[in-house]
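The structure that follows is given in the form of structure tokens.
One protein chain is absent from this view; the other protein chains keep their places.
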Amino acid sequence: MIKYFIGKVLFTFSVLIGISFITFLLTFVVPSDPARALAGIQADESSLTAIRRELGLDKPLYVQYLRFLNRALQLDIGRSYVTNREVKSLIAERFTVTAKLALFAITIALITGISLGTLSAYLDNKFIKHCIIPLSVFFASIPVFFLGLIISLFFGSFLKLFPIAGYSAGIDGITYMILPGVTLSVYPAALIARLTTVNLEAIMRSEYIRAHFAMGHKRLKIIGEYALKNAMVSILTVVGNSMATLLTGAFFVEYIFSLPGIGLLWVDSILRYDFPVIIGVVMFSASVFVLITMIVDLLYPLFDARMKGATVFR
Amino acid sequence: MLRYAYTVAISCLTVLFTLGFSIPNFAEAEESVTQSRPERPKHGGFFRDSVLSSVTSFDPVKTLDVATLRVGQQIYQTLVEIDEHLNVVPLLAESWETPDNKRWVFRMRKGIRFHDDPCFPGGKGRCVTAHDVKYSFERLMNPKTMTVGSWIFTDIVLGAKDYFEEKTKDIKGFTVVDEQTFAIDLIKPFYPLLTRLSLYLCAIVPREAVGKYNQDFGQHPVGTGPFVLDKFVPDQEIILKRNEKYWEKDLNHIFLPYLDGVKIRFIREEMLQFKEFQAGNLDVSDIPTPVYPSIVGETKELKSAYSKYQLKTAAALEVHYYVLIMTKDPLGQNRALRQAINFAIDKNAIIKGILKGRAKPASGVLPPGLPSYNPLLKGYPYSLELAKKKLDEAGYPEGKGLPVFTLVVDSGTISEAIASAIQNQLMKAGIRIKLETTQFNTLIEMAVKETAPMFRLWFAATYPEAELFFVQFLSGYYPPLGFNFARYSNSKFDELLENATQAMDEQDRIRFYREAEELVVSDAPWIFLYYPEAAKILQPNVMGYEFNGLQLPKYKYVWLKK
Partner (left out) sequence: MNESSMRVFVLPAAVFLVILLAGSLMPLTFVSQGPNEVDLANSLSAPSMSALFGTDELGRSVFLRVVAGARISLIAALGAQAISFLIGTAIGIFAGYHKYQWQDKCLLYVMACFHGFPFLLFVLAITAALGPGIYKMMVAIGIVNWVGIARVIRGEVISHSERAYVISARSFGFSNFSVMFGHLLPNVIPVSLTVIVLGFGDVVAVEAGLSFLGLGVQPPDASWGKMIFTGKDYLTTAWWISVFPGAFLVMTILSFNIIGEHFERRLKRQ
């Protein structure tokens, strides 16, 4: 067991190094000249050479990589070309917004998805199942930016129920999160609904559950206490895997609803060719993603009774 | 006995109390009488505005973009400013004189203080002196600050060029005569000096703030303006608060500004901005072109559904065009070809169909609103026939033998729509172009590096002077230090422009400018497109919002009706 943990952590760490290297390589693929970008359009050759020397651009590749890694570990990614603010403060500011959005969306998705799946299992009605699954497939196929536009048009402009742009940090800011949060939650909700429905149906037919029926337990109790827990494994895996999609989906949602999160920072920096920020965001997101995957992997054994070799839930 | 006393006392108190409550009624009655007189500006309230692009730094010497100008101008001030009729009026300088047109002497107002800030001893802002003017102007010319405004003084002020090339330690042409008097010595007479001094680039900054904040000076502006920066979250919002110690008064001797402050949100899209305005979350907004026809009628009046709002329009001092890079063949060498391209474009169709009538076709360079604007200039009215004739003349009958030109435009619905329409129109004449879209910053970089023969650009004047428009054709004023993106060079033109800026008589100036314009138009280094019309829609309770062709409104006169 411990070996499993250590192995996973070490592996994740080495993957992070690998990611940093790939990101570093990216800085060389980009077409703009970092020295010129820093100096501004006015600079002449001599100041450009001076800046290059300062940035260490004249040293061999591995030296540059080590310098890069060294600075990255100290969380110093440099300053944005556009705003000249430190990248790490930009990311820190924006991250709270994106995190709130993602948490909000995942919560809605889990609640909706699991409820629908549970409903289907509870009612044990083929018709409902035949509705939920195709609808889930349909909703999962809608690209998030198009969905965002439709929702913004309908609920924001026609019905004028919620604001469609902007952000406020306090509790009152929650109205700004509603439409984007709902938009973002549709894809994972569809996945979760489908998965829950299908898994629950299979679980309900297993011997383990039939035993509970024989013991005379109520249907809802069985589903809630026993069946769901077994389905949680796949649900959590799906959630973990969909984190990446959630992150990228968040980008589009932030763009459409003007939420100042990491996603918007990302899109803006791409469109403005603001490479320090791009690099910073890529490394940050990749690291977050990898770490979340690792956490999900580590939590996996907690839920999977087979893995632990004993029944965890009674 | 005592009991009676109590009763009387309490009754008296009750009567007094009730009277006390009714006294405000008297006051109200008085107020309702005064309301029939013209309204006096009321103090208070926050004005809610928005910007479409990010504001990153308020440092005057680094600022060219409109969003920063709009906000920064409320914090920093210049020697002179432009009023709503596009005239130069005193601001930090209370008067000036120029006996020989080469030496300009400015007298500064006394008692104007910088904002309170920790960079000053004791945190209190000190008085502005002529030393600050010299410091700010030299900073503007100092290449170490990565200034984008060196062009303002380089060729006109004595010693400015040497300073910029780091040959001298200070600029001879800037003299501090005494604490309140500042003098500028020019190399030759230059009429537009005054209007140039109204630019945000020439704002007066305190050396203490630059010294203390260094690299972060852009985020810690310390000026003399009606508002101070209270909160600055880039890409999110900017909050300006009233400068309680502001020096300026209105005509009734009441201290400006009226507002408690200004809240500026960063809303990246025009549509979103407008929707927020409709929802009542903004006090002013642009009107996006797609919805313009449903809001504004033919007579420039708001349609009935929107009649509760206020509309302000102005002919913007802006010209939109496509630059034809003159160093690239065959465009650069072949005037008939350039003229053919110009003739092939149906500007009116574009203005009507895409811009929904919010522009005038550009026959030349100067937009209406400037005294030198020439309404009789013919330019290139749409004529497919003439286009084809010119194409023949150019040596490419029916477009045979012409290479495919790349046109780079900025990505944006309107911009791309215009480009697609023009591509179509040119095709009818036999001229083929390929479109490339990119972000605006990249477009500028590409234009500087001349990586394509045609670029979309526009020029919005930041001060109302014809000379500013013509600087784009001056030899040697090539990017990145100048605005001559077309790399046009014509000594006759340079001469005419020189004569114009040295002419102190307005009629002479107009003559020179118009001759210069005709020369440029016939040489056609641009595809002349249109002069846009700007419009703002305001909430019913917004008063005092002045809007002119420069599109840089001042918040100090704005007040909110209750």
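By written order: A and B. Residues from 1 in each chain.
The definition used in the following text is that contacts are C-beta pairs under 8 Å (C-beta built on N, C-alpha and C of every residue); 3 or more make two chains touch, one makes a residue touch a chain.
Please read these numbers as outputs of a predicted model, since none were measured by experiment.
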Only one of B:L337, B:I350 or B:L366 touches the unshown chain, namely B:I350
From B:P290, B:P371 or B:G399, the answer for touching the chain not displayed is B:P290
Among the options A:A140, A:I178 or A:L298, the absent chain makes contact with A:A140
Listed in rising order, the subunit B residues that touch the chain left out are 269-271, 288, 290-291, 294, 349-350, 352-354, 411, 413, 416-417, 419-421, 423-425, 435-439
Against the hidden chain, subunit A presents residues 11, 14-16, 18-19, 22, 26, 29-31, 129-130, 133-134, 137-138, 140-143, 145-146, 149-150, 153, 157, 198, 201-202, 244-245, 247-248, 251-252, 255, 266-267, 270-271, 273, 278, 281-282, 285-286, 289-290, 293
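The working rule: only the chains that are shown with their structure count from here on.
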Between subunit A and subunit B, the Cα-mean centres are separated in Å by 41
Subunit B residues touching subunit A in their complex are 54, 56-57, 143, 146-148, 150, 215, 218-219, 233-236, 265-269, 272, 275-276, 279, 281, 411, 439, 441-442, 444-445, 448, 479-481
Contacts from subunit A onto subunit B in the complex sit at residues 32, 39-43, 82-85, 93, 156-157, 160, 163-167, 258, 260, 264-265, 268, 271-273
